[in-house]
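Dropping the structure in here first, questions after.
Note that one protein chain of the assembly has been removed; the remaining protein chains are unaltered in position.
Labels for the chains are A and B, by order of writing; each one numbers its residues from 1.
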């Protein structure tokens, strides 16, 4: 495993000027497209990109408009990880060297329908970087609940009303489930902290075998936020502790950011139409869940 | 070429003009996205300190560096305003089209 110090840092000043995700039809202010664009700039030209059904594939490959400026392919919804494994293995078998295969899949494509293939890919330790851009619902089909939709979220399949507060379940512990495979490298990130994300993609790029990044990526359309606040809201989520920045490598968890004090959860929630309906009691449930999670992480990951 | 440019698409008139199966040139862009925009970013180069925050966070990658300045490819900018909102120097303003 490469240590961070050994890898030349990539930042806005020294990253390639070349754009690899360009002219796409994502909504204005799309957080997912920031995650895809930045990762591809870190990974560079010799990259194979695989994307399952989802926003990023839907907006990138509308014939004849081809928005990926390097090799890219749409996979079946459940088959992103396995198709990427096939690409990596096929290219290796053909004698190709010095390339990376990357997946960009949404939260539903990763934590729900694509999970089995992802688990297999990590189990085989195939040389693939799997990036899950998490906008907390099935956005491409019109905002339905996924396994990573947090408690209280209003979606089109978890409407909030007199009887229900929207989504009843908390987010799956995706990062820890992935780490439990004893993967070489896994991390969480947020487009609200772009440099941290770049560092993690860069680290994964230099990891041989399977690696995984769970990046929090805002969706102004699905969340009901102004387009210009996409990066800010993804930062707010981290600052209020609902999203955490961590890594797993060499069998150890590491909490990258451990604030003394969290920013306000209600302030974060109230900026978004999807949470507008939440009662004080709901916010209490969300806060309790955050505190439990953090006390566990602080106990074991520091 | 750092970013793909808008290209003309020759509409097929014969079946053989189509690619064999769904495969096509990477980065082929017959359409622009300029029509989506209601407001456009305007950079105040006096105020800009070239920190590249806007370049980093643009969802469409339309901000680029040229001669030590920030430029915007208005063919593909959708006018989301992330650049202006994130600018630490308020050097970008969004003006009506």
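Keep in mind that, in the parts below, contacts are C-beta pairs under 8 Å (C-beta built on N, C-alpha and C of every residue); 3 or more make two chains touch, one makes a residue touch a chain.
The rule is simple: contacts and distances are computed from a predicted model.
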Options "NitT/TauT family transport system ATP-binding protein", "Carbohydrate ABC transporter permease", "Pyruvate ferredoxin oxidoreductase" or "Sigma-70 family RNA polymerase sigma factor": UniProt name of the undisplayed chain: "Pyruvate ferredoxin oxidoreductase"
Contact with the hidden chain, among A:15, A:36, A:50 or A:102, goes to A:50
Which one touches the absent chain: A:119, A:141 or A:287? A:119
Identify the residues of chain A touching the omitted chain, counting contacts across the whole complex. 45-46, 48, 50, 57-58, 60-63, 66-76, 78-79, 81-94, 96, 99, 116-117, 119-120, 123-124
Even though one chain is not shown, chain B touches it at residues 12, 15, 18-28
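Simple rule for what comes next: only the chains that are shown with their structure count from here on.
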Distance from the CA centroid of chain A to that of chain B, rounded to the nearest Å? 23
Would you tell me which residues of chain B are touching chain A in their complex? 2-4, 6, 9, 22, 24-33, 36, 51-53, 55-61, 64-65, 76, 78-82, 84-86, 94
For the complex, give me every residue of chain A touching chain B. 12-13, 17-19, 21-26, 28-31, 33-34, 37-38, 63-72, 191, 194-195, 220, 226-232
